[in-house]
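Note that this complex is displayed minus one protein chain, with the remaining chains in position.
Lettered A and B in written order, each chain numbered from 1.
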Amino acid sequence: MNFWEYLRSREELLTFETWQHASMVFQCVVAALVIGVAIGLLVYRSPRLSAVATGAAGAAFTIPSLALLGLLITPLGLGVAPSVVALTLYSLLPIVRNTVVGLTGVDRTLVDAARGIGMGRARILLRVELPLAWPVILTGVRVATQLAMGIGAIAAYVSGPGLGEQIFSGLGRLGGANSVNMTLAGTLGVIVLALLFDACFVLIGRLTTPRGIRA
Amino acid sequence: MTGPPAEDTAREPGVATGRSRESLHTPTGRSWRALIQPAVIVAAGAAWLAYVENSGLDSIARRSLALDYVARKTWQHVELTLVSTLVVLAVALPLGVLLSRRRFRRATPLVLAVANIGQSAPAIGVVVLLAVLWGIGFWTAIVALVAYGILPALRNTMVGLQQVDPSLTDAARGIGMSAPAVLRRVELPLAAPVILAGIRTTLVLMVGTASIASFISGGGLGDLVTTGVATQRTPVLLTGCVLIALLALLIDWIGGVASRVLGPKGL
Partner (left out) sequence: MPDAPDAPDAPDPRAGIELTDVTKRYPGQRTAAVDRVTLHIPAGEIVVLLGPSGSGKTTLMRLVNRLIEPTSGTITVAGRDALSLNPTELRRHIGYVIQDAGLFPHMTVATNVGLVPQMLKWDRKRIAARVDELLELVDLPPDRYRARYPRELSGGQQQRVGVARALAADPPVMLMDEPFGALDPITREHLQDSLLGLQDELGKTIVFVTHDIDEALKLGDRIAILDKGSRVAQYGTPQEILLSPADEYVEQFVGGAQSMRLLRFSRVADVPLGETPTARPGDDAAAVRDRIGDADDAFAVVLDDAGRPVRAVTRDDLRDAAGPLGERGAPVPEPLHARDTLQRALEALIQTDHDRVPVVGRGGAFTGTVSLATVQDAVRDMRRAAERRTAGTA
């Protein structure tokens, strides 16, 4: 069976797994965006806390995903739970870091100007700081999504949902019929999804970044 | 620790780390503080092993956690990491330099676009695909790691050279330096911080990906994880995870020190 025939014969399963993969990544990144921006908002005013947050995120970044997934099996068992937690945790790291970097990177004279013309704290945050930090935060979300796509594939090892199942099935049938097709389908599926998501981010970036601060 | 500038992440999406040189507590000089971090990492590893070896393991777990076995797996992991990193650098650095020469400059966006697409490939997919095509084992694992790591490293080299202020290379040419001299004495030293950061990134990326090598019998600490899951021995699984994480932190620290020591002064 060649690759195309394989794709056609498993169309339903592949569509389902692709959808699962996309939906898992999307939900985890959205959760990470909410939590990550919240953390960023809590710490960005204090240089100490900011340093701790970005430092911890950086250190956690170096921990390989397999190690984290394995560690999560003990408390959470196999399946969706450890996958979702791991994906959300990894997605958090670039989002927290970029939120802090973005917010602390806002020109202080602009905040001073905002105060000077009579904006209150909340208004400065909503109208000046967050919009100016937004491109940087969005970049963090983009990185988080790419990361989550790849780790989502490994999540199949702990019986997580998504396209990783194809890859591990291929591995399990090493040398057997369709093992190449399965692995290829899983890998290409993730690549295509990642590129699609990335294209969406480019679009979102263009739509949500005012012309005045577009690169 | 201060975070790296956000542009770092913008330039290298999907790369497993984007930490800049300042992000480590690794002051240069003879300060004993520089050694706190690795000492803590090694001590944590030793403490974990001491704890787990004395926690009443059954025979299966004890076999997988025998100290010489763990040491061998750790060494395999280091081997996988170092060999693949060296191969990646041996290919990516010269290629990156070549592709950023004037003659190939026009191809740069294309190469970077391909690198971007390559980066969205999942590590596990690349590793398994090569095993399916080539058979399993250490060297397949190396090839897979190299295949996975080469694009980010290439990209870093090119970006590093690209961001060298053109007026400086112009000035170098203007005082009569030959093209190779400009490269050696101006471009490479100025691009060194970015290139070195890329090397560190590659190292960390390889440590992480090397743990996947165990799926294709490449050896390494991933074996403890897979054994732990397969035999349902949590202490084995946890030991694998803890040691991988500590090794990653240690190698990242070494990468940080290396880029400080090797980096040109005065930048």
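Note that in this section a residue touches a chain if its C-beta (ideal position, glycine included) is under 8 Å from a C-beta of that chain, and two chains touch if they have at least 3 such contacts.
Keep in mind the model is a prediction, meaning the values are calculated, not measured.
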{"item": "Visible chains that the absent chain touches, using the contact criterion stated earlier", "value": "A"}
{"item": "Which residue of A:79, A:105, A:131 or A:205 touches the chain not shown here", "value": "A:131"}
{"item": "Full-complex contact with the absent chain, from A:8, A:115 or A:206", "value": "A:115"}
{"item": "Where the missing chain touches chain A, by residue", "value": "109-110, 112-120, 123, 127-128, 131-132, 209-213"}
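In this text, only the chains that are shown with their structure count from here on.
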{"item": "Separation of mean Cα positions, chain B and chain A [Å, integer]", "value": "21"}
{"item": "Complex contact set, residues of chain A against chain B", "value": "50-51, 54-55, 57-59, 61-68, 70-71, 73-74, 94, 97-98, 100-102, 105, 136, 139-140, 142-143, 146-147, 149-150, 152-154, 157-158, 164, 167-168, 170-171, 174, 179-180, 183-184, 186-187, 190-191, 194-195, 198"}
{"item": "Chain A partner contacts - residues on chain B that touch it in the complex", "value": "1-6, 9-10, 13-14, 16-19, 23, 117, 119-126, 128-129, 131-133, 136, 204, 207-209, 211-212, 215-216, 222, 225, 228-229, 234, 237-238, 240-242, 244-245, 248-249, 252"}
